[in-house]
Structure formats: structure tokens, C-alpha cells
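Structure incoming, see below.
Every protein chain of the complex appears in place save one, which is left out.
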Amino acid sequence: MKALQRNIPALLILAAILGGLELFVRAADVKSFIFPAPSAVWTALLDNWNEGYRIFPAAKVTLTEALGGLAMGTATGLVVAFAVSRFPRSRDTVLPLAVAINAIPIVAFAPIANNWFGILSPYSKMAVAASLVFFPIMINVLRGLTDVDSSALELMRSYGASPTAVTRRLRIPNALPYFLTGLKVATTLSLIGAVVGEYFGGLTDTLGRVVVGAASALRFDITWSAILVVALAGMGMYLLAVTVERVLIPWHPSVRGDQPA
Amino acid sequence: MTVQTARPRRTILRRIVSFLVFIVAVLVVWEAFKLLAGDPIFVDGEKIWDPPLTVWLATDVNLPHTWVIWNRTLAPVTSGAKESLGGYLIGQAVFTMRESLTGFAIGGVLGIALATLFVHFRLIERAFVPYVVASQTIPIIALAPLIMFFTGHNVSSVIIIATYLCFFPVTIAMLRGLRSPDPRALELMRSYAASRRAVLWKVRFPASLPYLFTALKITATASIVGAIVGEGPGGMQEGLGRALMFFSQQYAISPEKLWASIFVTAGLGILFYLAVVGAEQWVLRGRPQAAFG
Partner (left out) sequence: MGAARPPAGGIRVNATGESGAADQPVVRLTGVGKTFGAMDAPVVALADINLEIGRGEFVSLIGPSGCGKSTLLRLIGDLTDATDGSVEVNGKPARRARLDRDYGMVFQSPVLFDWRTVEDNVRLPLELFGHDRASQDRRASEMLELVGLTEFAKRHPYELSGGMQQRVAIARALAFSPSLLLMDEPFGALDEMTRERMNSEVLSIWERTGITVVFVTHSIPEAVFLSSRVAVMSARPGRVTRIVEVDLPRPRGLETRESPRYFNLIIEVREALRAGDRAGAASEATLASPERTAAEGGIG
């Protein structure tokens, strides 16, 4: 209730923009291939849900690609982070390097992935998504495993705790919030990887191809409705990650609400 | 607590060395993989090496020898052309860089201006910030083809894409940064009866700079991604995006062209990132800073 109240100005703006667009398009009689009215986008979504541009089947394929890439990228990111954290001295070399390599526009690999795994295969999109996901997961988890309070390490040392015990009871719980921060970024990135991979070519029944195909046919109403679905999918995946976070680390300041999400 | 007041020159040197070592390592792994599982190597028509394994990823089509890619960049871009592939790609990189730099600059300035506005007007903030935050959870790059087809296949469309990809992260980071000063610092300014403008210039802006640079490092890459997606799938006739798209279609005949384009794109991304890091080092010199980017 309180959240609703706080967001009243935002909701009003949304209503004003949608209403204003609708009125403007109707009053000025703007053609749909120039700018579609919000109501036209909604109609286009319903009309093309299962036939025509088949947005729903396309969304299923794209989501599969994104989730597959998310799973693969997260798994490799975790493995590499744990491997590097075994060598504490290498961290100061590996982290800046990984951050710099992360500055490469990884989507440039989309054409190679398309050629390697087949332009029509979902695996080519998963590969792009996975390489986008890998870096934030790896970098965040590595930070979490190594940025441990030095007093906590001294405490474990005072107990004569083995390295395995330190990892299990201190480093891994410490890395959990970092991992979930990475995961939240990664959900969006996995969808970007899948969609941009599709922009560089792919099956017709994918959201990326629907966006490109409808736009080149000047069916902007359908383009917008497909983009709406992409946006909703992104928010859905993000909210899922937030839910996981709330369940796993209820004690953390970011979940307790001391800082904005 | 990885805070240092001055970064020793040695650290920078070590980073450069580690980066070079990384590049060499990639080349070594690349060629080792080919020796292990690639196609046989011929010198003057004579087979000198036959790899023990065969993996489809390591064939000469899917993973050309690094020297083949290098030699190809020196050869003409198409048979009979005067320009070499390398020269052509650098030209396209400059073209793309111009677009992404423009988008980076406009997006950055817009983001800073908007965040400043939000910090001063609570109602505007509550009306718009939820959307800026939500933009981080959705793949806004999906809008790229729409913009290309809507505003035409030209440079300004690509700049628009790059701009909005930069705009959102800068706004959010800047808003956090402008809010980051110690409340006691703001109270101190209040005790001086300082004007809003003075508070902004003396306290809020300086405090926001580290946040701003964190965002700029992200948007350096984002602006290039935006430009590439606008150029390639968006149907431009110039730029790295177009080169990637075009050479992807020639992959079966000459995969080296696509690989060379990818390397140039990767290099451009890292160069842009390093330029922002350099600017950050200079602007924030003397301040305590995190030990890594």
C-alpha cells in the first residue's frame, strides 16, 4: 500500500504519456506505420499472440535461449571464480584483467557464435548470452570470496580453522550477496545476449527476429508489442532473481532496505 | 579495505604486463588447440603436422590460424581493391567510434543534467526515477531496430541508440553520487548558509565523481554495443557493425575477415574503456580509491 502511494507520481506520468499519445495519434490521425497508438500496440499483441508474427511461441524460444545462456554462464563464472580464489595472490592480477576484458563489446561475437553453432540453433544465442553472463558472475563472486573482513579471518585463524572450513563458513556466505548482485545484472544480460544474437540472424520464431521483421515491414505496432514482451520478460527474470535474493540473504542490508535495490 | 592513497607506478606496470601476458596466453592456447585438434598444416604443399584429434571448433574455417588472420589484414579487402582489410577495418572503427563517442557524450551530459534535476525536485524524481531504475532490468537495446527503421538508416539514428544506452546508467549513478555526501558535510554547508548552487558545486558534484566514472566505464562499452547493433542488424552501409554483419555472410569462404573485424571491435572497446580509466585516474588523482576498476 505504501509502495503504491509512493509511486503515484510515476503511475500518473505513465497514464499521462499513454493517454496523451493515444489522443494525439487519434486527433492528428497519425498513420499506424508512422507511429502506432498504445491501443493499436495492445491489439497487435493480441492479434499476433499465436498467429501472424506468433509472439508467444517466439517468446518461449527466446526465453529458453536466455535461461540456457544464464545457466551456462553462471556455472562457468562460478567455477572460474572459485579456481582463482584458491590463489589469493593472483586475484589482484585477474580482477583488473577481467574487468578490462569485460569492456569488449561481446555482442561482436554473435556472428561467430552463429557460424559455430548454427544460425538457426538456439545454442548460438545461448553462447552469446553465456559469455555476457560469465563476467559479472565471475567478477562479483571472486570479489565476494576474497573481500573478507580481515578480523573475521583472524578469528578463524585463532580457531586454527582449516582452509576448507574458512571457505565453507566464511568465504562462501560472504560471497553470496555479491553473487546475487551479479545474478541480477546477469538476468538482463542473458536476455540481451539472446535478442542481439537473434538480430544478427536466426529462426523466425524468436522475439529478436519478430522485432526486426515487423520493423522492416513497417508494422511498428507489432514491433512495439514484441518489445513490450521482451521488456516484461526482462523484468520477470529480474524479479525472480530479487525473490531468490530475499529468500537466501534476508539478513543483508540490500534486502533489509537500508539501500535502494 | 582495499583503499590506497597513491597508486604506485609499479601497479600500473604490472597491469600492462599482465594484459600482454593474457594476450600471448590467448594466442598460445588458440594455436595449441589447433595443433591438438585442428586441420593438418601444410607448408609449400607438404603436410608437416597432422593433429591427433579432430574437433569441429578447431578447423581452419571455424578457428583460422592466428597468422592467417594477421596476414589477411594486410591483404586487400576485396580482390583488386587498393585498401587493405586492416586499413578498411580501422576506417570503419573510426566511423563507429565517432558515433559511439557522440552518443556517449550526449547521454552522459543528459544523465548528469537529469540527475541534478532529480536531486533538487522531489516530485519530478518520484515521477521519473522508477522508470530509470526499471530500465536497468529490461534489455532496452531491443529498441535499436525500431529506432533504425523509424528514424531512417543514418548516423543520427545510431547516435540516438548509443545515447539512450548511456543515458540510463549515468542518471542512476549520478543520482546516487549526488546523494552520497556525508550528511554532516551538508549540515556544515547549511551552517555557512551556503546557496543550493554552492552546495552543488562544492559538495555534491565532487562527491559524485567516483560514481560518475563507474557509470562511464560501463557506458563506454554500451555506446559501442549500441552503435554496432544499430549499424549491423539496423542496416547501415558503414561501420564495424556492418563489417561484422557483412563478413559474417562470407564466413564459409574467408572466416579471417570476420575474425579480424571481431579483434578490431574488441580492441576498440578496450581502448575506449582504458581512455575512461585514464580520465578517472587524472580527475580523481590524490583521492583514496579502490584498488581496482
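Annotations
Which chain is which? They are A and B, in the order written, and residues in each are numbered from 1.
To be clear about the criterion, contacts are C-beta pairs under 8 Å (C-beta built on N, C-alpha and C of every residue); 3 or more make two chains touch, one makes a residue touch a chain.
The structure presented is a predicted model; accordingly, all values stated were derived computationally and were not measured.
Across A:L14, A:V99 or A:A152, the single residue that touches the chain missing here is A:A152. Although one chain is not drawn, the whole complex shows that of A:L45, A:L70, A:V128 or A:L170 it is A:L170 that touches it.
The chain not displayed touches chain A at residues 149-152, 154-161, 165, 169-170, 173, 176, 249, 251-253, 256.
To be clear about the criterion, only the chains that are shown with their structure count from here on.
Rounded to whole angstrom units, the spacing between the C-alpha centres of chain A and chain B is 18. Interface of chain A with chain B (complex): residues 6-10, 12-14, 92-93, 95-97, 99-105, 107-112, 114-116, 147, 150, 187-188, 191-192, 195-196, 199-201, 207-208, 211-212, 215-216, 218, 220, 223-224, 227, 230-231, 234-235, 238-239, 260-261. Against chain A, in their complex, chain B makes its touches with residues 1-2, 14-15, 18-19, 22, 57, 62, 123, 126-131, 133-134, 136-146, 148-150, 176, 217, 220-221, 224-225, 228-229, 232-233, 240, 244-245, 247-248, 251, 255, 258-259, 261-262, 265-266, 268-270, 272-274, 291-293.
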